[in-house]
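Below is one structure, written out as structure tokens, with a few remarks after it.
One chain of protein is taken out of this complex; the other chains stay put.
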Amino acid sequence: MKVELTVNGELVAADVEDRMLLVHYLRDVAGLTATNVGCDTTSCGACTVLLDGESVKSCTLLAAQADGASVITVEGLADADGTLHPVQQAFREQHGLQCGFCTPGMVMAIVSLLRENPHPTEEQVRSGLEGNLCRCTGYHNIVKAALAVGRLSGQESTAAENGSAL
Amino acid sequence: MIPAQFSYRRAASVSEALDLAAEYGEDAKFLAGGHSLLPLMKLRLALPEVIIDIGRLRDLSYITDGGDHIAVGALTRHHDLEHSELLARELPLLAHTAGQVGDPQIRHRGTIGGSLAHGDPASDLPAVVLALDATLVARGPAGEREIPSGEFFDSLFETALQPGELLTEIRIPKPPVRGWSFQKFTKRAIDWAIVGVAVQGNAVGLVNMGETPLRATAAERALASGAGLTEAAALAAEGAHPSADINASREYREHLARVLVGRALEEAATRA
Partner (left out) sequence: MDGDRTGVLGTRVLRIEDQRLLTVGGTYVDDLDIPELAGAARVTFVRSPLAHALVTAVDASAARGEPGVIAVLTGEDAPPLPDEPLAEPLLAGERVRFVGEPVAMVITDGQYRGEDAAELVSVDYEPLPAVASLDDALADETLLFPATGSNVAGAAGAEDSTGDALFEGCEVVVGATIVNQRVAPVPLEVRGAAATWADDRLTMWASTQNSQLARFAVAGTLGLPPDAVRIITPDVGGGFGAKIAVDREHLAVAWATRHLGRPLRWSETRSENMVAMTHGRAQRQEITIGGTRDGKILAYRFDFVQDSGAYPRAGFLPSLTRLMTSGAYLIPRVECSYKFVLTSTTPIAAYRGAGRPEATAAVERAVDLFAAGIGMDPAEVRRLNVVPPDRFPYTTPTGATYDTGDYAVALDKVLAAAGYGELRAEQAARRERGDRVQLGLGLATYVEITAGDGGGESGRIDIHEDGTATVFTGSSAHGQGHATAWSMLVQEELGIAMGDVTVVHGDTDIIPTGIGTFGSRSLQLGGAAVHKAAGEVKEQARGLAAELAGVTEQDMEFDPRLGVWRVHGESGTDLEWGKIAGAAGPDGLTADVMFTAASPTFPFGAHLAVVEVDTETGKVTLVRHVTVDDAGVLVNPLLAEGQRHGGIAQGAAQALLEEVVYDADGNPLTGTLADYAIITATELPSFELVDSQTPTGINPLGVKGIGEAGTIGSTPAVQNAVVDAVAHLGVRHIDMPTTPQRVWAAIREAANTKAMDTKAEAAR
């Protein structure tokens, strides 16, 4: 079937198998490979993207279900001039990533979390990340990164997060 | 992992969904948020030939005050239940428990109707609608019918829904006794409950204590006849037939049910 998505502000359209998962649409059709597959059971969160502004696990969504929606992946977060999104910046400053495999999903989960709760406590960050596994960092610096962004006052959500064009 | 091949049909209205269901019969499955069905399809434990996507039926996503009851559209997402001011006021048990389902990403997609229709005894919301004495509204070729929550869960992953029937609304009476509690016992926050307990007033629903979600009737009867909380909690596992798995023996589940029902009744009492 034909599936049309706005991915990071750009229209992508393709005829795909009815059963194609959104994550494969993003990786194989849109060519955006930052979003990873880490499990088969909706457990690890490596495939997390924003669908119409909210975090979802793109391995547990048919591309067809997302037809017509706006998707933001980690590739769509930074400004066109390369300026990192505050969450990306905080990950770098706090050493919130090691091998980088869980990172795109983890960053998108935190972007969504902070939109819903801009100034979370450590406990809220930790429970907000219950669906994202990391095997390298022990979560310590990931949590620090999320808290660091949460402490920045007056953080506005960016155009990208809202699903609009960059 | 990816699902086996199927045909995808998207319903634009409830009647179209019912028509499609009638057309394809038992080969078809409704897909709401997809967070119960798609994982099974990826593991190829479910092999529907046709998927009827009802995810866009926005008119089935609502939470409204019906005077003596709250009406919740079957396609209302866990996230929306969790953040509903109306539910926080009138049915805090449902709002709170919806916030305990899965993880934030799952709550952005999963729906109350999908969760109930899946009939998983380890899910959180079935025990809650039991404890709330909800009525489930289904629409099928023969029209609409109401199913009391106590008659909805038949057996493991089986509900009273007939083939071709679609769960459309959950009607929940405003509880006469305000006190509530939800106790979810897990190894990790993300896990299914090893045992869960939903209490509203003197009604007690149990998660993962048998082939279906169920009420702790012995404990409820004891409460009704004036027994103390501790005495009632001791009866929490009476009549339950929990299974054993890698997380818990049957005996441990029964123990947890007693402990958690005790805690839930105590907490509910503080909120009454």
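We just call them A and B in the order they show up, numbering each chain from 1.
Everything that follows uses one rule, which is that contacts are C-beta pairs under 8 Å (C-beta built on N, C-alpha and C of every residue); 3 or more make two chains touch, one makes a residue touch a chain.
What you see is a predicted model; the values in this text were computed from it and never measured.
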| item | value |
| --- | --- |
| Among A:Leu22, A:Cys44 or A:Val111, residue touching the chain not depicted | A:Cys44 |
| Touching residue (missing chain; options A:Leu61, A:Leu133 or A:Ala148) | A:Leu133 |
| Contact with the hidden chain (one of B:Glu16, B:Glu49 or B:Asp191) | B:Asp191 |
| Those residues of subunit A which, in the complete complex, touch the missing chain | 17, 19-20, 24, 27, 31, 33-36, 38-44, 46, 74-75, 77-78, 82, 84, 88, 91-93, 95, 97-104, 107, 122, 125-127, 129-144 |
| Chain not shown, touching residues in subunit B | 1-2, 4-5, 43-44, 185, 187-191, 194, 246-249, 252, 255-256, 259-260 |
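The criterion applied here is as follows: only the chains that are shown with their structure count from here on.
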| item | value |
| --- | --- |
| Averaged-CA centre spacing for the pair subunit B and subunit A, given as whole angstrom | 29 |
| Residues of subunit A defined as touching subunit B within the complex | 1, 17-21, 24, 40-43, 45, 48, 51, 54-57, 59-62, 64-65, 67, 109, 112-113, 116, 127-128, 130-132 |
| Touch list for subunit B against partner subunit A, complex | 1-8, 10, 31, 34-35, 38-39, 42-43, 51, 53, 55, 79, 102-106, 108-109, 188-190 |
